[in-house]
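Please see the structure below; I have some questions.
All protein chains but one are shown at their positions in the complex.
Let's turn to subunit A:
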Amino acid sequence: MDNTMTHWKFPLLVSRDRFRDELRMNVNQHTRMASPYGQPQPGYGQHGYAPLDGGYLAPYNGPGSAYQTGAPPQGYTPFTTFPYKAVTAHPVSDLSSPLDLGPTRGPPTSGPPPASAPQQYNQYSQSQGDIQNGPPSATQAPPRSAVSQPYNQGAMNLSGQRFSYPQHYGPPPTMQQVTNQMTGMQIASGPPTPAGPGYVPPHSSQPPVTTAYSATPLSSQTQAPPPASSASTQLPPPTGPAASQQYYGGPPPSSQQPFNSSLPPTSQQQFTSSAPPPPPQQTLPPSSYSGLMPPPSQAPAPPASQPQQAFLPTQPPFSSAPSPVSQPSFISGPPPPAQGSFPPTAPPPSSQPGPFPPLGPPPTSAPSGHFSGPMPPQQQPPLSQPSPYHSGPPPPRAQMPPTSMAQSNHLPPGPQGPPGPPGPLQQPPSHPGMQGGYPPQQNGAFGQTRGPQPGYAGPYPGQPNYGAPAPAPAPAPPAQKRLDPDAIPSPIQVIEDDKAKTTEPFTTGVRGQVPPLVTTNFQVKDQGNASPRFIRCTAYNMPCTADMAKQCPVPLAAVLKPLATLPPDETPPYLVDHGESGPIRCNRCKAYMCPYMQFIEGGRRFQCAFCSCITEVPPHYFQHLDHTGKRVDCYERPELSLGSYEFLATLDYCKNNKIPQPPAFIFLIDVSYSAVKSGMVGIICQELKTLIDYLPRENPEMESVVRVGFVTYNKVLHFYNVKSSLAQPQMLVVSDVSDMFVPLLDGFLVNVNESRLVIESLLDQIPEMFADTRETETVFGPVIQAGLEALKAADSAGKLFVFHTSLPIAEAPGKLKNREDKKLIGTDKEKSLFQPQVSFYNTLAKECVAQGCCVDLFLFPNQYVDVATLGVVPVSTGGSIYKYTYFQAQSDQERFLKDLRRDIQKPVGFDAVMRVRTSTGFRATDFFGSFFMSNTTDVELAGLDCDKAITVEFKHDDKLNEETGALMQCAVLYTSCSGQRRLRIHNMAINCCSQLADLYRNCETDTIINFFSKYAFRGVLNNPTKVVRDTLVNQCAQILACYRKNCASPSSAGQLILPECMKLLPVYLNCVLKSDMLLPGADVSLDDRAYLRQLISCMDVTESHVFFYPRLLPLMKLESGSLPVAVRDSEERLSKGGVYLLETGLHLFLWKKASVQRELLLNIFGSQSFNQIDPTMTSLPVLDNPFSQRLREIIDSFRAQRSRYMKLIVVKQEDRAELLFRHFLVEDKSASGGASYVDFLCHMHKEIRQLLS
């Protein structure tokens, strides 16, 4: 609950668009204030405002009233947070300084920034660009200048953490302010000023907090903030219909009023959004500007940021606190207001021209500037803030800033106002109270943030602030003190919070419970639902109706990992034997006996929880019921009390009604020239000699029953007869590759122990035999066919391990040609490159699946091998692809061998069929993963190992019932590695909700990202990547917008409000968007991308999480027993002289700054000189010091956690390899044009606002 209620609110700063909007808003408001307001209102009214307007119109003209009524108060209360905002404002104010920073920032990015900035936009969505264009033209250098600052800030953030964030916030406001100033808002500012003073203090206080900023900006900030804040605060408060006017007249009072009156958070929201923004901006700008004029940019900025934050926070608190009651009401109202607020933006433009010619232009210009600016801003900021303003480039920034400004302004005002006035205080208290839940939320998200990352609190507009602020004004100061540049939601914070929160084992007995994050270590106790290690859902509260689901497009999906390995302290699923007649199942839907089945009639029958059909209980299964209707033996039977268990399958569940043969492993080794030369053949053969002793087995005590076979090939195939009775192995060459067959049966698949000598002899001789080969051509299709035929002949399921080097160009079925054409990348034809170039492999895959032949492919390419085509069979058969580009024995051997060992040893099931049954009302509609489907319900997996996850999407087909919830049962029928046919059952019950808020409160972003990434990565098969990216952004925007609209308390449109559970959605989504798959860099080959596609398709949530948001550990201090707290994936988090470890699940980097401490070097590498360290090392020297030991422990533990071995790459600063490393600093802009987190957040916000308007 708590969590759900909390929102992340972001300062306007976040999005450049906002600025515009806000600016406009302001303008409008002003105008309205004057008179035009009425006009705008209509607009507002249109959205949802209308009603309100209707009511409020008279007084305020709608927005105003609305704002005042609801928003101000709440907002103000939140305003307590304002201080934070102020803090943020400071950052903003810092903007001026940031400007300086900006440049620096620019520099870093500068080279790239210009380009990058634009790129970012592109990434986002062109719409923005357009908008930008529009606006810019309208205006204004000035705004831009402001904008520039924000950017700078952003830049700053990058460069310096703390600074950056504040800057961000700051800048935007400044922009606005500037614009405001430009417009001549100063006048307006006048009024605000009063409030300003009040604000001022906070600001001032804030400034101090933001030490960096304080320098120059401070003054300006202080000034600016005050005005802005005052204005904004004032505005909001006054907003009450009359208030608005009053507001203008005297913000303070209004603000108070609002507070009081506007208990409902919604009002606040409104304020922020519609009324506040406009007024604040206008007013604030003026005010702030007036004061700020000179420093305007700076000053405004801070205020702006503050306001936003303030508002946001306030709102959130409200929503959270008041939520229950107020929200509902709000909801009806709020949404409109919010919309209204947005609408205002729209109207503003129009109105602006008239009423606020001056303002209008500036704002518009600002916005425009923003957009254009965003791009340039970054660059520009560095260039020259002042000039930028005036100049074209600034505009874009201006936009940003403006928005931020506006927000900040508002916020500041709010906070200030509120704080100053009792309102804020009151509110804060109220919040706390309300927030009984709230704080937690904040804590969850923010609280900690604050703690650990004060910056967050501050920067993050609302939430952190709120969290802090809400508690009391006091918190604000602390926040300020701790002020960290990070104002936007921090993944690390969330992860750490979750860790801290999770102290108890997670019990699965309660329906719809959200499990701890994948990054948290926790124990699971199965009490009736499957462990999150087996099933994770995107949402644990499913909307009751399809309409709801449609309205809020949170994907309803589950990530299933049916054979997941459990930690040693958790019991693996029990094996249940229901005797000869097989598992007890529902007569109609065939669901398996599970805890949800309802026994009736004294236990003689049971009613299916999935389809409600009533089935007789077989006599041998009968048991009496106790007084609660439970079977007496309920706790003695896993299938009646646990979420996960296995059934022993009977003959009916076997193929052809025959007990399956034990599975077989067939090793197919490429022995063409390049394979031999790279050393691959020798390594494999050497390794297999020992590996064959580690074949999977059920009981470690027993011998594995898995049989093995060996094949080598180039353009012909060599089978080996290793029958135990032979003195020497025999090689059987099959050169008829056009029509593959298996040349022998007896002696091909053998028991390892019986044929050990012959096998060893063979493995010794293979490298010798082909040592002088000159054959460079290879085949591939026939290789798989060979394995398949062998399994067919042996009538068993099994796994093929194919070690392959090159594009199969030899004349044979499945022959491929090189089609790598970089020119196609980015075009509509790009998708064709991810589709197999021949259909042969699809057909083959189908046959493989029918036989239960799983294919694992190890690739050792030196050039294009067409992974997209070669991967078809592995992907369809539940296999894996491993790729070792430019394989060199020395440096890649370890990785390959570790992968191979794990791949061979890992628990695996064969010939599996998975079916997901659901209770009525919804059903599984789509599946993602490595498998094959011949119909719409059965997922066929030739092989299913412990690392494979399958993502299932659900859709409604009827209404769900809140009482009964939604049930799903995942049944996997498979052949165990001992040849036993089994059914693994996982049950999962989740809640259903009729309130969207419940949904948002009970979802899991990591899982959503898992789904989105799979969805998107599959999407590239049929759509240009750009379309895929846009679709993703769009859907996320819809999700967030829906929340904003339906669940969040009303607030300024400038605020970005994120549901607590999804506050990381933007940052993660951005990571997905900039992944090599969707936004490839120049050096990313098609094969790499195809490879990634496959990898993603079967990743579970843990893997996808670290893959998209790599773990970055500072290694400066290591303690035994605990890991250092990770830092965010951004360059500015890397401290001087530091050494960092970064892992993605695929890569492991040890990165060290040039200025790294000697002591560290000595400890790690045993070398003092930075330059003496061998960049090609793949493992750390074993040194006898605690640090080295610990570090190696950590690395080992990381590797142990991942399904693939991560080669350690030592990267020195300014190494060439550093580019690679930087690629994984996913919060930064990427070389391929991926947006930075901040930029993306802005973009996201813009999108959301567009949706809302």
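Just so it is clear, contacts are C-beta pairs under 8 Å (C-beta built on N, C-alpha and C of every residue); 3 or more make two chains touch, one makes a residue touch a chain; residues count from 1.
Rule of thumb we're sticking to: contacts and distances are computed from a predicted model.
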item	value
Undisplayed chain, where the name is taken from the UniProt record, one of "Protein transport protein SEC23", "Phosphatidylinositol glycan anchor biosynthesis class T", "TAF1C polymerase" or "hydroxymethylglutaryl-CoA lyase"	"Protein transport protein SEC23"
Listed residues A:Thr571, A:Asn587, A:Thr690 or A:Gln728, member touching the removed chain	A:Gln728
Of A:Ala546, A:Met769 or A:Met933, the one touching the omitted chain in the full complex	A:Met769
Residue among A:Pro662, A:Gly747 or A:Gly965 touching the omitted chain	A:Gly747
Where the missing chain touches subunit A, by residue	716, 718-720, 723, 726-736, 739, 741, 743-747, 762, 765, 768-769
